[in-house]
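Got a structure for you, questions after.
Yeah, one chain of the complex is gone here, protein chain that is, but the others are all in their spots.
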Amino acid sequence: MSTAATTRDSNYLNVTKGALSWLLTLDHKRIGILYLVSILSSFFLGGMMAMLIRTELLTPGDTIMTADQYNQVFTLHGAIMIFLFIIPGIPAALGNFVLPLMLGAKDVAFPRLNLLSWWLWITGAFIAVASILINAVDTGWTFYTPYSTTTGTSVTLIVTGVFILGFSSILTGLNFIVTIHKLRPKGMTWFKMPLLLWGLYSTAIIQVLATPVLGITLLLLAMERIMGIGIFDAALGGDPVLFQHFFWFYSHPAVYIMILPAMGVISELISVFSRKHIFGYKFIAFSSIAIAVFSFLVWGHHMFTSGQSELVNMIFSALTFSVSIPSAIKVFNWLATMYKGRIQLDTPMLYALSFLFLFTIGGLTGLFLATLATDIHLHDTYFIVAHFHYVMFGGTVIAFLGGLHYWWPKMTGKMYNEKLGRIACLILFVGFNVTFFTQFVMGSRGMPRRYFHYQEEFTSLNQLSSLGSYIMAVAFFMIAGYLLHSLAKGRKAPANPWGANSLEWHTTSPPPFDNFDGREMQGVDPYDYTGWKYDESIEGYVPVGGGDGSRDSR
Amino acid sequence: MIGFLSTAGAGEPSFWLPSQSSTIAQRVDSIWEFILWLSVFFFALVVVLGARFALKYRAARGQGTQATTDHNTILEVVWTVIPTILVVILFWVGFRTYIDMSTPPENAYEIQVTGQKWQWLFTYPNGYVDENLHAPVDTDVVLVMTSEDVIHSMFIPAFRTKQDVVPGRYSKLWFNATETGEFDIYCAEYCGTSHSDMLAKAVIHPQDEFEPWLAEASNLHGRFPPVEIGEMYYKRFGCKQCHSLDSAPGIGPTFQGLFGTMERLTDGSSVLVDENYIRESILNPQAKVTEGYAPVMPTFQGRFNDQDITAIIEFIKSVE
Partner (left out) sequence: MTDSHGSEGHPAHLQHHFDNDRQQFSASKLGMWLFLATEILLFAGLFVAYAVYRSNHPEIFIYASQFLDTTLGGINTMVLLLSSFTMAWGVRAAQLGQKKLLVSLLAITLLGGFGFLGIKYVEYEAKWKHGLLWGVNFNPASHDDHGEDAGHAAVEAEEVAPAPVVTEAVTPEGLKFEPTVVPPSATGPAGTVEPDDGVDHDTGVQPENVQIFFGIYFLMTGLHGIHVLVGMSLIFWILLKSMGGAYGPKYFTPVDLVGLYWHLVDLIWIFLFPLLYLIH
């Protein structure tokens, strides 16, 4: 392990070769890459579905498909994007790669579980996608009963797939919690952890505590279909609305599984690219935990019109507002971090700024929905669709892209074309707003979601929205193009291109197999950049006093 | 041109909202505007500060660190407390109005609503069933709703109201329309193939014209030939859930070519399908059950009068 001299050219990418050395790897970095490839493939598939949806909605009547096909397409768009892409997105792909590195550790606590988690993902994804080919699914990703128990499509199959995906998610979360508890290096107290780790930690808690409830919910749904158990069947004395409670008890916290790590990524990006210590570290850290706790108490706000009692609605409305406060705290802290910084508008920072803009809209429109009187009108309209795309896409996906660009040099050892990166980010930003802002207007004017046909009066808004989605598609193809190009032709990445100080930047790009060449890492203040100076010749940062940059270990 | 922040009013939609046509709509809209202004303010705050910082403090690549303070407790407390106060206010106003929205006034005019794949049926106090919602203006109207199959949701944008319609239970929705005219009704809860075609109209009549309309509409036999009335009943009273018109197998025998044939019964005997047999089957369905079918049909005794039954018989005759 301590043969540092010979490992200079050997890194985790080339230490062993062959497909099996990847498919059976226990190295968290390789598993992270496996996840990255897998979830990006899912994203492509889900994105294609989105394109089909937007194309169909170019006209109020039938455009390119039948009503049943449309119902299947939007179901798969939702199911793929949520269960296959966005839930594992930042934690399992970026998190797997970065988390042990940030801790100065050699790996996660349970490497075998980590690999199992990926294989479970593959199995679940395979089953879920197979359900498309076998008999499709037309329930919407929410699987509401009694529709889901009576429709003739392969609901049972996709539910089985999602059940397995849930296990994958639980194992990742469990692994991360134990790793953060047990593998922190000397000197890294809880409050010296990079904020991404706080984000991943709170995410992992939700994954471990909420996902089992999804498991039992889907199990009940499957039993309902296979055996006619009757729990959700009004004709047999069951209660179809109970399913919604069960489902949202998981699926609302799941929204925070998606957004919390994104907020962690943004905290890293804003501080590094403002060249300034993060502002209000403890408030940001505790707000992540607060969001995780509140996330379990607000599921009922998906059901304000379901007929639950006024008292229940009142409680859920009040609790829902409470989530907005920690979110607001984060936004103000990020702004304060930028204040009087030395801001570098590199691609990751452009994504961080986009996040700030889009997430603010997503959060503020949440106020309309938490308020009972206005939610009644907006529930199940395109306003909801726009709101959660602003939070999930404008928030999580944008942060994911920011993180991907930020850690790309570390993962691949290559730099991408910075200019194209900035242009693609701007195109994406414009396309996104054109696509989804129009949907706020459609929704508040009364267009319900999941509509195959719509009223003539919504035609121009829908066409504008579709146009926006094509603009986004262009941006995504650009991003894919220059990232792939960088793998072959990219400039070699320096160890620390951005001048960040969390531990992953204290090793080579890409890192060696055991991360730090056997060096014993010590906790540092991740937001103290004084130990690094810019070196023109390598277009990256080097430690002020030479060495490997880990000397500032206070 | 409709302004971005303009207000909706009776009969005129705003940039954001459809026309404001119920008593509740006015109250919901005032809350909507309050939140909108609040959002615009905070959005502007974040964007202006973010953009200003990004431009003002923008620096060339390769900067060292910038040392300034990294926390300020007073500031943190301020931007925690202000949003907290604001959301408490929001919660309260939203809740107050919601309570009024969800509590039907006493003595409201009651209309029964059934949601089924994929149509709404509105049953008026006199038993008349219509596919659209008709109601008088400036009157409290309560809809008592249930579903025949999956969950639907009654959504009337112009009245700013919505309520899920669940099988096996009744839910209520009320409104008081402030203007006459026709307003869209949608199904807002996804319910399958024709979810987006599960539409209806809320037709609001002047107060003195509603009862005459209902009397006129209820008098089907004066307005339509029997075959058409029979077809209407076939669709509205659930006959079509079990009896097909095209020989497709169902819970009950198909109506296609049924009239005039001999049917074998469960007790082994046979019967000619004529006027009397159909009449008996509607009023006392279990008396003679066709072989191969379960005795599950409900009786329609008391729901159809002789004229209605004649119309249904004429309709069955017409299905060849």
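Letters A and B mark the chains in the order given here, with residues in each chain numbered from 1 onward.
The working rule: a contact is a pair of C-beta atoms (placed from the backbone, for glycine too) under 8 Å apart; a residue touches a chain by one contact, two chains touch by 3 or more.
Computed from a predicted structure; not experimentally measured.
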So which shown chains sit in contact with the chain we cannot see?
A
Would you mind spotting which of A:V37, A:I64, A:I134 or A:L236 touches the chain that isn't drawn?
A:L236
Contact partner of the left-out chain, one of A:I87, A:L157 or A:I170:
A:I170
Determine which one of A:V178, A:V293 or A:V312 touches the chain that has been left out.
A:V178
For the chain left off this view, which of A:L24, A:I64, A:L426 or A:V474 is in contact with it?
A:L24
For chain A, residues touching the missing partner are 1, 15-16, 21, 24-27, 100, 105-113, 170, 174-175, 177-178, 181-183, 208-213, 215-217, 219-220, 223, 227-231, 233, 236-239, 242, 246, 513-514
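The rule is short, and it goes like this: only the chains that are shown with their structure count from here on.
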Go ahead and note the Å separation of the Cα centroids belonging to chain A and chain B.
36
Can you check the complex and tell me which residues of chain B touch chain A?
13, 15-18, 27-28, 31-32, 35, 38-39, 42-43, 46-47, 49-50, 53-54, 57-72, 75-76, 79-80, 83-84, 87-88, 90-91, 93-99, 101-103, 149-151, 153, 155, 157-158, 160-164, 166-169, 171, 184, 186-197
Residues of chain A defined as touching chain B within the complex:
67-68, 71, 138-140, 144, 146-147, 150-151, 234-235, 239-241, 274-283, 305-307, 310, 313-314, 317-318, 321-322, 324-325, 328-329, 331-333, 335-336, 338-346, 353, 356-357, 360-361, 364-365, 367-368, 370-377, 379-381, 441, 444-446, 448-455, 499, 527-530, 532-534, 536
